[in-house]
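Supplied in structure tokens, the structure appears directly below.
Heads up, one of the protein chains got dropped from this complex, but the rest are sitting where they should.
And then chain A:
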Amino acid sequence: MHLIVCLKPVPKPGTVRVDPKTHTLKRDSAQLILNPPDLYALEMAVELKETYGGKVTALMMGPPNAAELLREAYALGADEMVLLSDRAFAGSDTLATSYVLSRGIKRLEPYDLVLMGKASIDGETAQVGPETAAWLGLPSVIQVKKIQREGDHGWVVVRVREGYEEELFLSGPAVVTVEPGINDPRPPSLKRLLAVRELAPRLFSAQDLECEPEKLGLSGSPTQVLDVFAPSYQREQILLTGEPEEVAQELVSHLRTRGLI
């Protein structure tokens, strides 16, 4: 069984600086980590491999230095590492990103299932999973908490909806996104950490993937950021300062005056 897990490099929270004048991100200053929700997808893939046999390929689109994060994925149980990296990918929105991922996935055929995290902690759109499936002409199921093989190519999946869960039969390969918190991602294995020092991810450029240039980067991204701004707030404000007991008392009397407590 071939399982592909898509992983996203994201800036470690708190390490991104915003230019106070232009409001643009100073991305170079950021330290990259594996997108935390993706770890549940990786763990699910590794557990499926342990149950049914086969291999897990960790697939990432990112800058060359993201190779280190793929090694981390290897230590967490992935068997192969693939990095899609090209200057032409810079500035991609979710549509252009999902196009590149779909080209990478196509390159890795045959496969049985593609897994992703529910959303990234930087963009938080949760769009790339279903968009990638659409590019590939595959079905997609989001927020999956359980998955099992049925028959030669089928899957039984359980997904989380508002207030209920839904069990579905899926007749073949698909893209699923995994609900965060549904398993316990294992710690990195020491043996694998040592082994991966000798290994490097396979690297694919836009040309290797036979991408159509107009579908990449800014030109392949239909959404455009017109402007960014810091929100402003204008309200009449009461400011309380002093010792904890004093301010607590003052706050309570303000809230009582307003009938709030």
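By our rule, a contact is a pair of C-beta atoms (placed from the backbone, for glycine too) under 8 Å apart; a residue touches a chain by one contact, two chains touch by 3 or more; residues count from 1.
Keep in mind that, in the parts below, contacts and distances are computed from a predicted model.
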### Query
If you look up the hidden chain in UniProt, what protein name do you find among "Heme exporter protein C", "Sporulation protein YqfC", "Response regulator" or "Electron transfer flavoprotein subunit alpha/FixB family protein"?
"Electron transfer flavoprotein subunit alpha/FixB family protein"
### Summary
Out of A:40, A:74, A:89 or A:135, the sole contact with the unshown chain comes from A:135
#### Entry: Option touching the unshown chain, where A:1, A:33, A:108 or A:156 are the choices
A:156
### Summary
By the document's definition of touch, the residue of A:90, A:200 or A:247 touching the omitted chain is A:247
#### Entry: Residues from chain A at the interface with the omitted partner, ascending
13, 16, 18, 23, 25, 36, 93-95, 98, 119, 121-135, 138-143, 156, 159-172, 174, 180-181, 221-231, 233, 235-245, 247-249, 251-258, 260-261
